[in-house]
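Here the complex is missing a single protein chain, while all its other protein chains stay put.
Take a look at chain A:
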C-alpha cells in the first residue's frame, strides 16, 4: 500500500449524568471549561485533528446523554467505535459503581468483533474537588486492573488536569484498534470469504 488513507477514529464517552463528559470533551477539543454547558440530550460530537506517533488522525469524540433511560438509543451512536471512555465523578460513589453497567451495555450494543480486547479508558473526573472525594485512586485502579488492565486517569475538566494525557492514550488505543480492524478486513478481502453468489430471490415480500 503506497498511500496512507486518512484515519478517522471514533471515540465514545459514557458515564452517569453529571460526571463531566461534556466538560471533558470541550476541555480537550476547545481547551476551555465553562459552566454554561447544557445537559446533553441524545448525543453530540466534536472532532479534533491530532498527531499520534507521527500520524495525523481525526478523532471524532461522541458525548452521550448520561440519564439511564437514554441507553436504548445507544446502538446508533456506539456503532463503529474504536475506543470507549468510561467516566465517573470521584465525589459520587454511585457513578463509580455504574462503570460496570456502562461497560457491559457498550459491549452489547456496539458488539465489537473482539470484545475481550476492545480498548476502554477510565477517567475519574473532578479531582479538583479534593474535600468531597469519595472514591480513592487505589479503588478505581484495582477495578481497572480487574477488567483487564484498563488505563486509568484522574482528571479535572475544570482545571485541565491530565485531560491532554488521557486523550492521547485514548487516541493511541483507538488507532491500534483501527489497525487491527484493518488487518482483519484486508485478510477477509484477501481470502474472499464473502464471495458467495447473491441468492437474493425475486419477489421477496418486503
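Everything below uses one rule, namely that a residue touches a chain if its C-beta (ideal position, glycine included) is under 8 Å from a C-beta of that chain, and two chains touch if they have at least 3 such contacts; residues count from 1.
Simple rule for what comes next: contacts and distances are computed from a predicted model.
Participant: What does the UniProt entry say the missing chain is called, choosing from "Sorting nexin-30", "Iron-sulfur cluster transfer protein NUBPL", "Methyltransferase small domain-containing protein" or "Rab-GAP TBC domain-containing protein"?
Facilitator: The chain we cannot see is recorded in UniProt as "Rab-GAP TBC domain-containing protein".
Participant: Which listed residue (A:72, A:111, A:142 or A:165) would be found touching the missing chain in the intact complex?
Facilitator: With A:72, A:111, A:142 or A:165 as choices, the missing chain is touched by A:72.
Participant: From the listed residues A:43, A:107 or A:168, report the one that touches the chain absent from this view.
Facilitator: Answering carefully, the residue with contact to the hidden chain is A:43.
Participant: Touching the missing chain, which residues of chain A?
Facilitator: 17-18, 35-43, 45, 47, 60, 65, 67-73, 76-77
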